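All protein chains but one are shown in place.
Take a look at chain A:
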């Protein structure tokens, strides 16, 4: 039934950007991620799908060590970014997060102006030489976040005053502005209307030219439209991982098939 949705995605072999091996995540005594191993390729969109509470966000947050901020969270196993273990003591999580950007499940603009929201990352990383440079980055990022037209006349107004969907696109623009190598997006379209969703999907497709993108989504159609690889999580396990076209047309595991045809979840 998904045949019509599957684009002609290029299926050539690419470099491995992130290599996760036997990752376990515990929240206190809860074992939230069990034995997950995935290889995320460069210049590829990888979709994480699965029923609510199965650990998609948790695993995504492991990839840029956002779980460090949760006291009770413990991560085991190996996650390599460009061959380097990101949980190694030598690695500075701050630098890691500059390389692996993130858009959160709930929009979280800073209580600053729209302009300052976008300029935040470039400023702390010194990406702009001067104000004019920064203006260019801000405009470009807002355009890529598909929100420029709506906010170009009110850049000095607080980002918190935007609607939920606008805030989410602002957060996408904010993440893009720091030029990360990998962009992690946790349900970026859950608050968006179809038009904005289409624009964000277009952006994801465009980002794929240079970056690696990981997107969590509850929409099978979206996963099928934008991703080349799909990982299906269920109860903390990675059930199946492979080419999107294969997962949606010819899933190996019966649980995957039940989920994408809407029988579990």
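Structural remarks
FYI, contacts are C-beta pairs under 8 Å (C-beta built on N, C-alpha and C of every residue); 3 or more make two chains touch, one makes a residue touch a chain; residues count from 1.
One rule holds for everything that comes next: contacts and distances are computed from a predicted model.
Candidate names were "Transmembrane protein", "Fe-S cluster assembly sulfur transfer protein SufU", "Phosphate transport system permease protein" or "Ring-1,2-phenylacetyl-CoA epoxidase subunit PaaA", and the UniProt protein name of the unshown chain is "Phosphate transport system permease protein". Listed residues A:46, A:178 or A:197: the one in touch with the omitted chain is A:178.
Across A:36, A:98 or A:114, the single residue that touches the chain missing here is A:98.
Against the chain not displayed here, chain A makes contact via residues 64, 66, 69, 71, 94-99, 101-102, 104, 106, 108-112, 120-121, 124-125, 160, 171, 174-175, 178.
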